[in-house]
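Quick one: structure below, then a few questions.
Apart from one protein chain that is not included, each protein chain of the complex appears where it belongs.
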Amino acid sequence: MSKTQSNPRERPSETAKKGLRAKSGEETAEISATAPIRAQEFDPHFKHEVSKTHGGEKLKQCFQCGTCTSDCPIARFSDSYRPRTLIRMTLLGLKDRVLTSETLWLCAACFTCTDRCPQDVEVASVIRILRNTAVEKGYMPQIFKELGSSILETGVAYRIPDLRLKKRAQIGLPPLPKGNPEAMTKLAKATGFSKLLKRGEQA
Amino acid sequence: MPMKIRKSESDSQLVIERIHHAKSYGMTVDRSICVGCELCSLVCPREAIAIEKNPKKTGQKAQPPMIDVDENKCHFCGICTAICPYGAVQVVIDGKTIASVVEKESFPQLIREISVDVSKCPANCTECEDACPLDLIKVTQAPDSKITVDVKEEQCPCCGVCEVKCPEGVIRIRKIFTGKLKINQEKCPSGCQDCLDVCPITGALYLSEKDGKVHCNEIFCTYCGVCRIVCPEEGALGLSRSTIRHTPVRSGAWNRALEKLTSTTEMTKELRGKGKERTMEAVRKLLEPRKK
Amino acid sequence: MTAPEKNAKTTPKPTRFLLFLGCAIPYRVSSYEISTRKVLQQLGIELVEMPEYNCCGLPIDPVNHSMTLTLAARNLCLAEQQGLSIIALCPGCAGTLRKVNKKLKENKELKEEINGYLKATGLEFKGTIEAKHVLQLLVEDVGLEKIKASVKTPLTRLKVSEHAGCHVTRPADSVDFENPEDPQALKDLVEATGAEYVEYVDKLACCGAPIAGVNDRIPLQLTKEKLTHIRNAGAHAMVTVCPFCHMMFDTNQPRIERLFNETLRIPVLHYPQLLGLAMGFSPEELALKALRVDATQIVSRISGKEDAS
Partner (left out) sequence: MTEEKPRIGVFVCHCGLNIAGVIDVKDLTDYARSLPDVFFAKDNRYTCADPGQDEIRKAIKENKLNRVVVAACSPRMHEPTFRKTCAEADLNPFFFEMANIREFSSWCHPSTPEEATEKAKEIVRMAVAKARLLQPLKEIEVPVTNKALVIGGGIAGINSALDLAEMGFKVYLLEKTESIGGHMAQLDKTFPTLDCSICIEGPKMVDVGRHSNIEIISYADLISVSGYVGNFKVKIKKKPRYIIADNCTGCGECRDVCPIEYPNEWDVNMGVRKAISVPFEQAVPLVYSINLDHCIECYKCVDSCGARQAINFDQEPEEIELDVGAIIVATGFDIYMPYDDPLYGYGKYDNVITALEFERLILAAGPTGGKVIRASDGKKPHSVAFIQCVGSRNLKKYEYCSGFCCMYALKNAILLKEKYKEDVEVYVLYMDMRTPFKGYEEFYRRARDLGVTFIRGRASHIIEDSQTKNLNIRAEDMTLGQPIELPAEMVVLCTAAVPKTDAGDLARILSISRDANGFFMESHPKLKPIDTPVDGIFVAGACQAPKDIPYSVSQGSGAAARAATILSKDKWKIEPIVAEVTPELCRNTRVKCGICADRCPYGSIEAIENQPAKVVTAMCHGCGTCVAECPADAIIQKHFTDEQIFAQIEEALKKNPEGKILGLLCNWCCYAGADLAGTSRFEYPPLIRPIRVMCSGRVDRDFVLEAFRRGAGMVMIGACHLPYDCHYISGNLRMKARMDALAPMLEKLGLSPHRFRVEYVSAAEGLKYAELMKEMAEKLDELGPEKIKAENAKLKPILDRMLAKKRPQKAQSSK
């Protein structure tokens, strides 16, 4: 494999942060995760909203045992990412705080927390819901814009260079199927994905 | 329940262990010593020992069978240790080699009567050492020409080969088991010498030049029965044991073992003998206070 | 394993499957594809190319769950048209397709919602096929006995560790394969090649690949720790069955060595490569050269050219 080729998955985290910070103007300046919690931050309905979404049904059963954080491979190496804290903020209704939290994007979706939760809270799915909600509000790390637009244009998440396609033929692998951008666009429109992507790009 | 039962097996040994938090039990079968005879499996009260025949490969010698122990059945009583004439089995409890059944006099020990009168040994003679089919004898001659003959008694099945081979009649052996080994030459398949291949005692079985068949030289036979296990033809090889030399014991477990090893009649014979002893003892006890 | 084997005798297992390559494999990890094709062919599995497939949907799940479900469902619809079940090489793809397949079959409302989105493309999810990961195919459809029988040179001199990847088993109730806390499949498969299986600390931990686009440091640390454990456990090599895990362990290994000043040099094979070697394929046929960490030592160890030291 050639070294010059850059792996989109290895992009430095700065891009991600940039993507996250560039958000629509309506929101106030971002709230530090460690700042004291003010009265106006609470949104008691937020936990109900999340638990009405597919995958968040068991959210309210959380009794804060810390299994998710303890077993989280990322949390072991991160100074800030704590899945339990994200759940806690959601339950408290600290909507803005949790949705603007940079750590929200550190979940690797390995589902260890979900499998091990003694109260059957689908922790990783709750985080996915939070991310989806954050995206609706205009927060989205750069990487997802790239993946998203690649899917719309080629059907797959990574644009495969022609060189690689030629090489496939050389080593006798069957040609890759053509993508169907038309279908992708239709689906993206139907699900509202294209709108989200556009909003992300404008920001 | 918390208790580890382990089993490990290799070509040279079979080890099973039962480990409690504060106590451990182990049983080891030394496969280099074990000849694959049937004795332990016959007497095991838990029927934990199985004999596995080694499939014979064409054109090769027959291999002695292997014994296998069910680690979930064994309760480390030590009966197998006590009965093995070759000393291949050991039970270790908390690091100590022990046979509980012998300790508690629930089972006898085999009596190996081996006497060597070293004073009569001729100098530089190693006939017995060379003759021992199991390599249990070591003859050493000190610089002051004092001769010692070491016999690994605990592994000696008392076949008596050394006794016969000794030119000076220095060694006297009494057998542990007596009995009868009969080869029914009519049924014995010609060309087969599986029994001879596995017999641990050189000379106990031999191939007759006359008829090309295997015959038995009962002088050397230890009646361990490995030949019977490998024999492919039923009824070709008849083995019966009549007596077993053992330390005196009063035990139902031994009576049952005896019955399995020998026969019901032999067992009742021994029981009757014991009955006589018991009567005598009772009489003695009766007389004692009078003496006082 | 006796029960499934018995089943194998009574009901003939399907041998034709649609191959779902996904995005990462054709992009960066063709060695996985090459070796898998070789090995499966040898085991009598026929792979049919999947026309016009699209991304499984997982990469954009954080953005829009509905789009993820719809993308996965479209692939399932395409397979339904062919009447063949899907085999995916990437556990992420397999997991997503399995999960969506299961959820849509069980949840009528969700099915209607997704079918509503699919309508624009003239497709409809019906729920007539299955989706599996190649590991599952190997243990469930091919069977360990057949795999063992296919081994020509048992890799007895080789100590091998593994990292199966989270999505092979997680989340347990939607993937519905084996116990994620005590997985056996890859262990059994490694042992089937005759190699000695090596356990190591934190075997079940994630490699961190999914957040590599958001944060670099953590995935590299995770991978480094796992590789260190594997090295300490005395493994000669490790196997993966996921293109992303493989990129973390293999492609990134030199970088990890540089970054943390460690010497690891642990060859990371795709499991089909390991099995292929045991089946007697040449290193070239299995694209062993494409690995970033040199695996020639492994090959010579297997062939007995290098004395075990």
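The letters A, B and C name the chains in turn, as written, and every chain counts its residues from 1.
FYI, contacts are C-beta pairs under 8 Å (C-beta built on N, C-alpha and C of every residue); 3 or more make two chains touch, one makes a residue touch a chain.
Computed from a predicted structure; not experimentally measured.
Q: May I ask you to name the displayed chains that the omitted chain touches in the full complex?
A: Contacts of the omitted chain with visible chains: A, B, C.
Q: Out of B:77, B:110, B:132 or B:158, which touches the unshown chain?
A: B:77
Q: Tell me which residue among B:107, B:177 or B:223 touches the hidden chain in the full complex.
A: Candidates B:107, B:177 or B:223; residue touching the omitted chain: B:107.
Q: Of the residues B:45, B:133, B:203 or B:232, I need the one that contacts the missing chain.
A: Answer from the full complex: B:45 touches the omitted chain.
Q: Write the list of chain C residues that the hidden chain touches.
A: Missing-chain contacts on chain C: residues 179, 181-182, 201-202.
Q: In terms of residues, what is the contact footprint of the unshown chain on chain B?
A: Chain B touches the chain not shown through residues 1-3, 18-23, 45-46, 75-79, 100-101, 103-107, 250-254, 256.
Q: Can you list where chain A touches the absent chain?
A: 63-67, 69-72, 75-76, 82, 84-85, 116, 118-120
Keep this in mind: only the chains that are shown with their structure count from here on.
Q: Report the inter-centroid distance (CA atoms only) between chain A and chain C in whole Å.
A: Spacing between the chain centres: roughly 23 Å.
Q: I'd like to verify one number: the distance from the centre of chain B to the centre of chain C, where each centre is the average of its C-alpha atoms, in whole angstrom.
A: 57
Q: Taking each chain's centre as the mean of its CA atoms, how far is chain A from chain B in angstrom?
A: Comparing mean C-alpha positions, chain B is 74 Å from chain A.
Q: If a residue has to touch 2 or more other chains to count, which residues of chain C qualify?
A: none
Q: Enumerate the contact residues on chain A facing chain C in the complex.
A: Within the complex, chain A contacts chain C at residues 1, 7-13, 16, 54-55, 73-74, 76-78, 105-112, 114-116, 122, 124, 128-129, 131-132, 135, 140-141, 143-144, 147-148, 151, 155-158, 160, 164, 167-168, 171, 173-174, 176-180, 183-184, 186-193, 196-197, 200.
Q: In their complex, what parts of chain C are in touch with chain A?
A: So the residues of chain C touching chain A come out as 21-24, 26-28, 30, 33-34, 37, 49-55, 59-67, 70-71, 74, 110, 116-121, 166-167, 170-172, 180-181, 204-206, 208-219, 221-222, 244, 247, 251, 287, 290, 292.
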